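Every protein chain of the complex appears in place save one, which is left out.
Think of it as A and B in the order they're written, each chain with its own count starting at 1.
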Amino acid sequence: MNCGLSLSNLVVTGPAGLIVTRMDLHVEPGQTVALVGESGSGKSMTAKAMTGLLPTGVTATGNLQLDDITVDLALGPDALSGLRGKHISLLLQNPFTSLSPVHRCGEQITSALAPDLRRSKDEIRRRLDEVDLPERVARQYPFELSGGMRQRVALAASLASNPQILIGDEPTTALDVTTQREMLDLLERIQRERDMSLLLITHDLGVARERADKILVMYAGRLVESGQGAEVFARAQHPYTAGLRDSDPPLEHRLVELPAIAGSVPRPWEVAIGCVFAPRCERADDRCHKEAPELVGTNSQVACWKPITPSDPQRPIQIATDVQAQNTDNNLVVVTGMCKRFSPDTPPALDNVDVSIRIGEAVGIVGESGSGKTTLARCLIGLERYDSGTVSWTTDVPMAQRAQIVFQDPTSALNPAMTIGASLAEALRAGQRDKSEVPSLLQLVGLPAEYATRRPHGLSGGEQQRVAIARAIAPRPKLLICDEPVSSLDVSVQAQILNLMNSLIEELGIALLFITHDLAVVRQVVSRVYVMSNGRVVESGPMENVLLSPQHEYTRQLFSSVAGK
Amino acid sequence: MTQLLSRGSLTRFIVVRLAATGLLLLVLSFVVFALLHLTPGDPARNLVGVRNVTPELLQTIRDKYHLNDPFMSQYLHWLGNVLHGDFGESIRNNTTVTTLLSDRVTLTLQLSSLSFLLTVIIAIPLGIAAAWRTGTVLDRSVSAASIVGVGAPTYAVGLLLLYIFGLWLDIFPVYGSGDGGFDRWWHLILPAITLASGLAAMVFKLTRTAVISELNQDYVAFAQSRGLTRRQIRSLVLRNAMIPVATSLGLVFAFLFGGTILVEVTFALQGIGSLLAGSVTFKDLPVVQAITLLTATVIALTALAVDIFYYAVDPRVRQRGIR
Partner (left out) sequence: MSRRPFIPVLTGIPLGIIAIFVVASRWIVPNATKQDIMTGVTSPGTAGHLFGTDQLGRDIAQLAIAGAGSAVVGPIVIALGSMMIGIMLGTLAGYIGGWLDLLLSKYADLLLALPTTLVALVVTGLVDGGYWVTVLVLIMLFSPTDIRMVRGSVIAQTGRPYIESAKVLSLGRIRIMFRHILPNVLPVAFSTMLINVAFALMSLSALSFLGLGVGPGVPDWGRQLSDSRDLLDRNWGALILPAMLIIITAAAINLLGDWLQERFEERSVQR
């Protein structure tokens, strides 16, 4: 009897406390369900609990039912060993670590099969075919393949025992935008052919919107809302869902300010009484703070004392008029014909690149991994040497005051051995400013002055990135380069940082070079954009123009690959 | 395996590494040779030793060892002899160094191989078992024991074992190398155990760390999620862990040599180690030079063997080619 997968009353506990509470979910045969949430929401742990792969020290209780098999999760991971692979399979996020480096792809794909099938060339060929991979991959080792291809191999491997449901834990997050779309299309096709269900775990709202029949929203270890597909966002009932939807940067237009949810995501075990979201909720009242709401509803469910109803006033969206690219020749820095090659037998990282940035202008560079966008930034700021070309600045202040940089990973952006105040003071001194400015600098990035005595490791990702930004603007550089500054942050925090950047540009009049692969993000910040691919600039122009009428084939492909926007 | 392991690339790899090893040994041989001139005192006198020093004797020595020739030609001369297997004469005894060595080499080989065997048989399975069951009584107790084992100096352990099992309980013979065949091995048991204790502790630790590190990798979780059996996962992990474990075994080799010297002295075994100890105290330079150079050669060849093993076993190395 094929009635799909049902998870009831899941509770996951770790050494620090609760990780997931009272989680229920149901997946119909052939259905795609998306489990959406930010970091710490417990979505990954839910997947691990369902497959019995929880890390040591973490236990789960609850019931899992698949067709006519029922498993009591309290019995431990071994209770699920009968289901793993044959009924439920897992696809992990990182294609670079999912496969054993010393075994060939072919044998890894069929390793879950019976011994006689394992070595069957036909079997291997069939499975590679299913994921659109050529036969030669069977003899190759994982490191010889690209990320996208490796993920396909992993997919083939997880499908080997013909499971009824596949759980994908952020399966496309580590891939390029174009590869993402291919992968999701492939998943969809395979689902149809095998009549397989898919539980898609993701933080990307666009992916969920586009692909899911049903969406479940998790926050701090609890299910806060669920409903049919895109409706969940369009007609969000839970304030968190609405907040999440609003802070997700849109592609169609630029907002004056991205609505952000104040504060940051708590750890699941830190919230004791009342509604999990209450501390950050604008609508919260006494009851919300004291009593935790239950999940109510049939088709769409929500756990909230004050859910948003259609009659509630819509939050006004303030669309900004796109800042017109200045026509005046007010260049701050001009890069002409930059070329760089890392080694003679690899293709050039930079191939005759021309880029210009005007004073006070916000310019974006978009591209996928390997496009050269990061290399360009590093050459511009002096961290990397370039082989030929020129960089001409129209200012002659010392280098430290010309350009500063903010990196992607906030956790390693700050010296763990120094206090925040000391790091900032050092940066101020580099710009010939006095360290007494530290408090006002912290205030500028929205942090309390007491943070000066703290060390980086106690701060959240968003806060660390704010400190990194503070350090970068301390010497008042003319240009601030940001290399994927929000890619490692949660969506709600991302919005905060983007707002911060916009306000800083306006207040301080600095130019901004924003490098990212995320088109929606760059849309919100820049007035002009360059599109790069394989070391060359394939297109450039005012943001809106390029977005609405892309000229180059690659640009068109890039934009159309963005999910759900 | 055959695809990436083409004949040509493997031979090329070996040739290049051999050349590098050869170069290293050449430099070392130079240093070893220079020992004669670096020791305080007149080289000729040092070569004479405790015999009566007369001007004629000194002159004979000088002629025999070409001490009046320029440095480089002396070196080349010496090197030439060495490559023919001639290390000169021992100052202490009146035999050639080669005879001295060949008499003792068997014992040292027997001792080393027995210790190595014991180490591998005990430490590696224990390391794997402990890694598989971290935190259990087995893991904790063996880990604790290994920390003591690593710290305990070889000779101290040796003496203790010698006293307890040799004198007090009178199970094993106390000194000497026994008379050939089985008796020899019986005599070597206690020394081998002594040596193995320090080595096993090291190998256990390294194996355990390597296996734990592999168990924490994503590919293990992915394999489990696909329903692979415990046995399949174990072979997956071990295949990957083999690589760091092999490195550790190579490292262990160096320790083995130092330990052999101590063990041989402690148990009064007539091996190369005790020969070295005695020769150093006695300043018997030709013997010291010979043993040092031989040791260096063996270690260098072991390192080469480990590299070749890497090449055969880790496809990533093959792809990167010769470094």
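In this section, a contact is a pair of C-beta atoms (placed from the backbone, for glycine too) under 8 Å apart; a residue touches a chain by one contact, two chains touch by 3 or more.
The structure presented is a predicted model; accordingly, all values stated were derived computationally and were not measured.
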Considering the complete complex, of A:Y219, A:F407, A:F514 or A:Y530, the missing chain is touched by A:F407
Given B:L28, B:M242 or B:I308, the correct residue touching the omitted chain is B:L28
Among the options A:A284, A:I308, A:A472 or A:L558, the absent chain makes contact with A:A472
Considering the complete complex, of B:G22, B:G80, B:P125 or B:P153, the missing chain is touched by B:P153
On chain A, the omitted chain is touched by residues 381-383, 398-400, 403-405, 407, 409, 411-418, 426-427, 430, 456-457, 468, 471-472, 475
Missing-chain contacts on chain B, rising order, are 24, 27-28, 35, 38-40, 134-135, 139, 147-148, 150-157, 159-160, 162-163, 167-168, 254-259, 261-262, 265-266, 276-277, 280-281, 283, 285, 288, 292, 295-296, 299-300
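The rule is short, and it goes like this: only the chains that are shown with their structure count from here on.
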CA centroids of chain A and chain B: separation to the nearest Å works out as 52
Per the touch rule, the chain A residues reaching chain B in their complex are 51, 53, 56, 81, 84-86, 89-90, 92, 94, 97-103, 111-112, 139, 141, 143-144, 154, 157-158, 160-161
In the complex, the residues of chain B that touch chain A are 3, 135, 217-219, 221-228, 232, 236, 239-240, 243, 313-316, 319
